[in-house]
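Handing you this structure, nothing more for now.
Missing here is one protein chain; the remaining ones are kept as they sit in the complex.
Chain IDs A, B and C follow the sequence of writing; residue 1 opens each chain.
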Amino acid sequence: MTWMIDGVELQSRLLSGSGKFGSASLMRAALEASGTEIVTLALKRIEHDMQSDDMLSATADLPLHLLPNTSGAKDAKEAIFAAQLGRELLQTNWVKLEIHPDPRHLLPDPVETLLAAEQLVKQGFTVLPYCHADPVLCKRLQEVGCAAVMPLGSPIGSNQGLQTRDFLQIIIEQASVPVIVDAGIGAPSHAAEAMELGADAVLVNTAIASSGNPVVMARAFAQAVSAGRQAFEAGLAGRHNGASASSPLTAFLE
Amino acid sequence: MTWMIDGVELQSRLLSGSGKFGSASLMRAALEASGTEIVTLALKRIEHDMQSDDMLSATADLPLHLLPNTSGAKDAKEAIFAAQLGRELLQTNWVKLEIHPDPRHLLPDPVETLLAAEQLVKQGFTVLPYCHADPVLCKRLQEVGCAAVMPLGSPIGSNQGLQTRDFLQIIIEQASVPVIVDAGIGAPSHAAEAMELGADAVLVNTAIASSGNPVVMARAFAQAVSAGRQAFEAGLAGRHNGASASSPLTAFLE
Amino acid sequence: MTWMIDGVELQSRLLSGSGKFGSASLMRAALEASGTEIVTLALKRIEHDMQSDDMLSATADLPLHLLPNTSGAKDAKEAIFAAQLGRELLQTNWVKLEIHPDPRHLLPDPVETLLAAEQLVKQGFTVLPYCHADPVLCKRLQEVGCAAVMPLGSPIGSNQGLQTRDFLQIIIEQASVPVIVDAGIGAPSHAAEAMELGADAVLVNTAIASSGNPVVMARAFAQAVSAGRQAFEAGLAGRHNGASASSPLTAFLE
Partner (left out) sequence: MTWMIDGVELQSRLLSGSGKFGSASLMRAALEASGTEIVTLALKRIEHDMQSDDMLSATADLPLHLLPNTSGAKDAKEAIFAAQLGRELLQTNWVKLEIHPDPRHLLPDPVETLLAAEQLVKQGFTVLPYCHADPVLCKRLQEVGCAAVMPLGSPIGSNQGLQTRDFLQIIIEQASVPVIVDAGIGAPSHAAEAMELGADAVLVNTAIASSGNPVVMARAFAQAVSAGRQAFEAGLAGRHNGASASSPLTAFLE
């Protein structure tokens, strides 16, 4: 039931973000409730003054793997620079590679992402790229040595769920590295659906942090991820069009 | 967090069926794993020889409310007769009213269902009618005194999930009795989605009983129902079209 | 390629409404562009002073079958009264039976609709009932002698298309009278989809009348209905999950 990234064994299949929480203490409480073992954070938030960083100090004693992300990078060069910065500041080789030249939809650039991934792998990073749900691109990212792929369900922060469901299915079938569905997961049912498809994990940020009650919502996502994974392992019955009686139908009044 | 039917307080929001299991012991194990407190069973299966009924003997010591159903009834008259039979045999006033003249799609008859519901309420039954996701019908069933309404997500046994989602939403908004989504729930994500909409409970049978591992699947559904309910209570963030960054976007390289 | 209602042969499979147009002349132009042969109108609009009714005078010379509707009726009694009124005023036995007790969602009442339909048939009306996409109800409406059934795609005026698609499919399979999809058709693609499923016709009002250019939109709907019908008759290829090359794939460079 466990899974691995870069040789690290993990219990939780729910990755969390650290943005948008009302306060550092609320973030800490939600992260604890979520059971997450990997939390992503934007490099820009920590670079200026690490000592004062609320996020880091609030969670320093939790058993978390920090996953710095390159959010804000517009091309491979900026992302590589950010990744190097993150490695120095946080003492980790892990990096979530995000390159989105488009400030409105925050959609990732496939070409720059592949280019940066290849370079970063060569520089010894454990690279987890955020990317479109493009099966060919995911395969290439895997081939250049990425430790996982992180295809999107729908645009970041849109809460629209798995609009890319059929492409995620193909990505999962082809993958030899973990598939972590990122972006667009707005409800526990979306997270469960991704796990039922066979995804290895999901990353959730907005839907927890922006909820009316982030701690309860974090717990709800943790349960949904567990539910979806168990369903995948137990084997879901297929969908079909006709009805099929749960109860025998022979007329009981004869 | 609890809910009630007919003055009975319930913890679990997952109702189970008793059909299609490979054996009585498997059914028992799945029911225990599901945490369900209400299990429905077809009257025809028990009428001939109650002593030998595997289902009843296998679960006699579990803390379950039995909910006999009138599956197989083709009109109000047959359903009323079956309900009366169930009351005598199982010593319960509760009845899940199912009237489906159509053996292929097993879809419920709105007119006969309303007619039978009205009569059964007058005869002192606690009536839970299975019905189309028709908001006007659900309101009328409520008005004649039904203890809950059980609108369908999609055809029985189809595992297609909440095809009637927008109509369920209206039903839930209008209801003053519990809304239990019945039929079509084929995966934990579907159950979570129903709860996120604000349904009070779901009934699942085929998806658990026909799974490769009914015990694990039962547990998965229990978690998904709990997850969906908590998300509803915590307050889901809305869906929208544009993207919205989880992480600040100010260029960090300036 | 023609179809029939009550022995009347019809070329056009697009029925139109007469509400919500900016002016009577715009309505007339849109009706002409649509090619429609049946136009529905609310009885309440004409009752007070028929002579002055813009709608009727504007279209008096067009070859249209008027289909008075009972919109606004809250139960069978009101609907029957309205139908009788319509017969007197408009000299037609045709009536679109609409009973919606709920002023917010305007969803039809299945029980009152069946009751009124039965009575109106006995009184010699040609009854076209608006109803939920409930296959059992549609069958019963057909059995009491309705000339067609008019199941909804989604709530009136919502423009959400065929949310009830799978139930419409069952209704069409079972029907021995024409199936006219009513309500929710917000775009030509929705109308085409209904026809591709095998519906006999569609009724469109809001999407044409509220368009920026009702005349062009009416023409668009007419083409889409024709396209969908031809596709149904020619036979659509099935959907499937794997890809399938349109062009041969043998490597051409060897």
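To be clear about the criterion, contacts are C-beta pairs under 8 Å (C-beta built on N, C-alpha and C of every residue); 3 or more make two chains touch, one makes a residue touch a chain.
Keep in mind that this is a model prediction, so the values were computed, not measured.
Of the candidate positions C:M27, C:L107, C:A133 or C:A201, contact with the unshown chain belongs to C:L107. Note that of A:L14, A:L114, A:A222 or A:L236, the residue touching the chain absent from this view is A:L114. Summary of contacts with the chain left out: across A:R13, A:R28 or A:R140, the touching residue is A:R140.
Screening C:S12, C:Q174 or C:S189 against the full complex identifies C:S189 as the residue touching the chain left out.
Those residues of subunit C that touch the chain absent from the view are 17, 19-20, 41-45, 47, 69, 71-74, 78, 81-82, 103-107, 155-160, 186-190, 192-193, 196, 205-207, 209-214, 216-217, 219-224, 226-228, 230-231, 233-253. Even with one chain removed from view, subunit A keeps its contact list with that chain: residues 100-102, 105, 107-111, 114, 132, 134-137, 139-140, 154-155, 160, 163-167, 170.
Keep in mind that, in the parts below, only the chains that are shown with their structure count from here on.
Same-residue interface: subunit A and subunit B share over half of the residue numbers found at their contact. Using mean Cα coordinates as chain centres, the one most removed from subunit C is A.
Distance from the subunit A centre to the subunit C centre is 46 Å, each centre being the mean of its Cα atoms.
Between subunit A and subunit B, the centres computed from C-alpha atoms are 32 Å apart. Residue positions of subunit C touching 2 or more other chains: 166.
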